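For this depiction, one protein chain was excluded, whereas all remaining protein chains were kept in their positions.
Lettered A, B and C in written order, each chain numbered from 1.
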């Protein structure tokens, strides 16, 4: 099983999340590329640190929206979004190259992640950007999403991710954030759900039913002290359960 | 002799210069990388067009200053400037890769060009960025500049450029823009100076003396209709004089 | 009748539209406020020129999106959009104050104009920004739009505008840009439609029916030489028809 988390999401003087702590826990780092967060010096530092610890580096691409941290949907057309993503991919790859590694996958951020789950033009833009840049690059995304479908159709490798701290519907989809049961807040429970995902490939849905959850990666968070503590528990529980933690890329 | 010009310097809806006309005249295109001008879709389009015409693509890197078009000096420190340049290099290289070519050289833009002529930290930042990214990449700059010296010292290939439409001092330096004789405006005269640069490796200075001008490239401009017409004359005069026009990279 | 047009939509080195020509034709200038276009020095220059010619100045507020010129919908929430608009209003008012005048109205730009026609939260954000800043400020918008309704409900003055160069449906709505008859390109015809709007308060719809068109302002364009020529014809035709041209504010 792979563990991924968002890194390098500060900008200039402003910091966000505990990159250092997460780098010791994860196998894949989604590094922000400067459009929703991340600046060149942060990218260089995070890429160097990840390379040193053998953590795989992925391009966490987002909308051009520092003020909104890439969390507001923007109605990009296909070509302009493809090009914005290509730009970010190349920029991050430069810092990987400096660190003697390469970008190993792509994962969309925030509102782009959500749009790519259902919006055909935006999902296709991500697929085209990856395809044009490096056909070997996997795409990390939600299982069953529009992005997963289009990427598979284009012959790209798709890596599905799960969220041990989010509630699931019996359909296998996430409980919407506004609905009851959207978040699992007890760290012990989050860890137990991660172990179930990794060993049985299932998750217990909000109605108590056991649902298939075929994921190759689990997404961790690190933007609060509590989140880091929870991530530590998840990792420890997986190791104790005999799960091998290794980057998918 | 190589002919270089700045391309892709629009941003979003705003256009600048006649990229199409210049692509038919030059052998090397300095493509803006999004910090002082240039946006991802423009970069893609210009890289594709340049690749199609066998024009070499260089990274025209600048300060992060769209509002000032990179023409205001910014007191960057070494590390942050190195990283900003690395970012731009990688971003442009992505579009080259999409066009099945690669970035072939680096040239600083505007205030960074000027700073790199005398400021050791900023010149060193450019050298470090190139060195870390690709040691084989030449640097296109003013002969005798701090950048030329540091790049040479670091084992990089340095390509000196001349300006057929600028006045020269007997020292071989350009006449400052505020001084008389800074600009040569008569197109015929500009063309004649270009031919002299290419065939005799000299230039006539403002005091009438003939000065050595060892350059491998001549910089053309295309931001006004008159500039394009002048560039056409320069190219025609060089061809008529038997000069072979070919990219240095 | 009032004639309005977008002005000051360049940014930094980049120019857009013929501000000078339009200032001689219009009675109200929608001045860009720096978020989708417009920079402080342009704002100052345009405000000074408009004040000198007794042209009323309105705040042409837009999304924070220079790269997309404010033409891409952004899913702003109520409070953050209200605040972005307040910021722009105040910034423009500063340059009006320097020119010894004041901002006289607000008009949304591009994708915000469209969103405000139907999106309640975004329309309400515009209304709240105006209400909080200056309850006396009119809102220039499409008749019957969500913005017009909410602004009226809040006790603001609403000024409806018409487009002499756009086709109308029998319902009084504009023909969508993708549909046949969306644009009226013949300048003589545009001028005749403007005269009809001003004198009879009607427009001939795409099906030939005559439809009421209760507008207090007609929007002109100036981003191409043809557009300026057309605007000149519109003004001349209105003057010849005895229509008094005067700012609504």
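As a convention for this text, a residue touches a chain if its C-beta (ideal position, glycine included) is under 8 Å from a C-beta of that chain, and two chains touch if they have at least 3 such contacts.
For clarity, every value in this text was computed on a predicted model and none was experimentally measured.
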{"item": "Contact set of the excluded chain (shown chains only)", "value": "A, B, C"}
{"item": "Candidates B:36, B:64, B:82 or B:235 - the one touching the absent chain", "value": "B:64"}
{"item": "Listed residues C:7, C:31 or C:89, member touching the removed chain", "value": "C:89"}
{"item": "Of B:31, B:55, B:111 or B:243, the residue in touch with the unshown chain", "value": "B:111"}
{"item": "Residues in subunit A touching the chain absent from view", "value": "10-16, 37, 39, 66-69, 71"}
{"item": "Missing-chain contacts mapped onto subunit C", "value": "34, 39-41, 43-44, 79-80, 83-84, 86-95, 97-98, 132-133"}
{"item": "Interface with the undisplayed chain - residues on subunit B", "value": "64-65, 67-68, 72-77, 80, 111"}
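The definition used in the following text is that only the chains that are shown with their structure count from here on.
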{"item": "Interface residue identity across copies subunit A, subunit B - same or different by half", "value": "same"}
{"item": "Centre-to-centre distance between subunit C and subunit A (centres being mean Cα positions), rounded to whole Å", "value": "42"}
{"item": "Rounded Å distance between subunit A and subunit B, as computed from the means of their C-alpha atoms", "value": "40"}
{"item": "Two or more partner chains touched - positions in subunit A", "value": "80"}
